[in-house]
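Selected chains from the complex are presented in situ; the others are not included.
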């Protein structure tokens, strides 16, 4: 009988609890930076980094590190230096992390392969679901009208924008997608939405009950914001550093604006953690073949 | 030129703010029990009940009264006795209210027609949308998984149950409708859901990530609740007095249970108020014809 | 061991082939009026009516008879008189038929219970699917434009109208439902359609690329037809005697008009036959309990 692979999961937020439980169905799974209260599943072996046996794979969180030295481990009382993980890796082990931001060199210099699962296409596609559901939750919570019948702009038609537009349409919203490419407009129309180019945004923005932005450049600039209705809700899903909104102008205009970052971990940590685990399990399987 | 009808709106919660604004597009609209801060729309004339001119129609809230004597007017600092309204009604005026609970006799004895808009079929159909969106909001807030992919039971297939099942299916949930009538099962299947009779509930309840009940008798009794998974979320939309859940048993079993009443007023007061106004405008038009 | 019930299926169109095969999974099933080529499934026992043993249930087609004397058996070379069936029924047997049109008296006078499955609510709900798919097929075949983007009126919002409106909307058509009741309009809007009362039909009919009627009175009268565009397609699903269209006027105006009757048997005989069998199996089970 072939013995199970050994996998170490070090640090991470709530998502990595369900990741650990998923991994333990496939691998001999060790977790560092969690207590038994946080991970009740006894199949996951909890230990200090010093006691971890030589592992075939290491899973690090998103981002891998906040300070560049220690693992990003919000649940851990002790620091877990990245350098302490290296001695517990087999010579052909692989390191999976989400956003290394330079910390990959520590592993690469020691001769290990690193892999950023956040850059994986399937990861982005699957994560669009919890992101879009998080945006929907904000709309349901904040709008004084039903989503059914409300006029909602979705800016951008990538993975999140397209899924969000689809579910808002399914809920009966009057959705207008704003995008750059003609084929994006064609696809938006095929899921039942109106679709316009960005140069038409100034004309249509006045009618919106809510605007959901997914474009990571400032598309909701001062000129656009001045045309927005006073009670229009802005939900910006675009990532740092700038998001897609001139937030200081929005504040000046007293527009309700929510910059919603990291939604998957917040609104559906179990699903988000299972997505990470599933991506890594698939990559690990392909690696072995 | 025919002069506009005069309508008095007396008391009510947030919904009646948007009702008043909607009414003012059609009628000369007077509101009692609100301040200008609450109803900024200048087309609505705010006044004390003593100063209201003779009106063609009176709109009372849901329920009409809490104590049987005064209008249910949560925003008013002063009491508004129902009996004080009568002198301000034209002889052929009509009184619209939601759940009179006996107070209709006061008006009927004075020779007026009363009409309970809550019993209107269209009202129930339209209100199903904010109710179901409210239930969806709770699921999004409380479940640690995405609605997409989660297994959700919807008990009952009336106006709310059928709309809720439809939108949960549209969001990618694995929905099973539990109902009594074969034609309800057939319709549930036609919107993409599984469908079973209530006698199969004990067998399928174990798999549920969430249960949404719309049936106003205790269908989630002790025997059923004991089969439910520990982390299953119960959202009960069934009305008083009992709801559809054995709540004390649910507490004993430490099941997360939310008895969600009056969702339209809470989650979409503007839409809910417009629905009330629209129903009354339609009834008033038919009355005139 | 309890022996299987004996069921006789006599006559019928293509649908009753799949009905027979479905029945044979539950009952000892005899079929009269078919050849082995038509029903290859060996579990169905083919025989002449004279050789049928005493049966617990008899299934007759839709309509039961064309001439009032013989079973409606289009696949049979010989006549099968209804009166010849009676001697092969147990004393407590039941006769299931679709539209007896007076022939039930023959059985009732002999002391048997008759049941018209066409009047069963579940039958109507389930049959709406093949009917609506049949209408969709006609639209796809006849329209020179895609259903996506075309403007389609659906007249009536009963079982067929509501399911048809739903699937046309899902295919991207711009659907307007025309109905009488305010709650029907509310429900039509909840599935993403426009909705108007019949008195608005004259104004909106000009824009239609196609009109699908389900109302069994002449709603598409001469006055309406004169307003219809020359290349508008009319699909009338309303039953005899009149349908819902002034057909002679439509011919005069050279409007392409298709009176589509009996769609389930034509477009999906296997599904339509299984629906009949399923309804009868359920009724038979309830009868035994």
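Letters are used for the chains, namely A, B and C, taken in the order the chains are written, and counting of residues starts over at 1 for each.
Quick note on the criterion: a residue touches a chain if its C-beta (ideal position, glycine included) is under 8 Å from a C-beta of that chain, and two chains touch if they have at least 3 such contacts.
This structure is a prediction, so every number in the text was calculated from the model and none was measured.
Asker: Since every chain here shares one sequence and 3 of them are in place, how many copies does the full complex have in this file?
Answerer: Total copy number for the complex in this file: 4.
The criterion applied here is as follows: only the chains that are shown with their structure count from here on.
Asker: So, what's the distance in Å between the C-alpha centres of chain C and chain A?
Answerer: 50
Asker: Please compute the C-alpha centroid of chain B, do the same for chain C, then give the distance between them in whole Å.
Answerer: Distance between chain centres, rounded to whole Å: 38 Å.
Asker: Which residues does chain A have that touch at least 2 chains other than itself?
Answerer: Only 148, 172 qualify.
Asker: Per the contact definition, I'd like the list of chain A residues that touch chain C in the complex.
Answerer: 148, 172, 189-190, 192
Asker: Over in the complex, which chain A residues touch chain B? Could you list them?
Answerer: Chain A reaches chain B through residues 129-130, 133-134, 136-137, 140-141, 143-149, 167, 170-172, 267-271.
Asker: Where on chain B does chain C make contact in their complex?
Answerer: The touching residues are 121-122, 124-126, 128-129, 163, 166, 181-183, 185-187, 190-191, 282.
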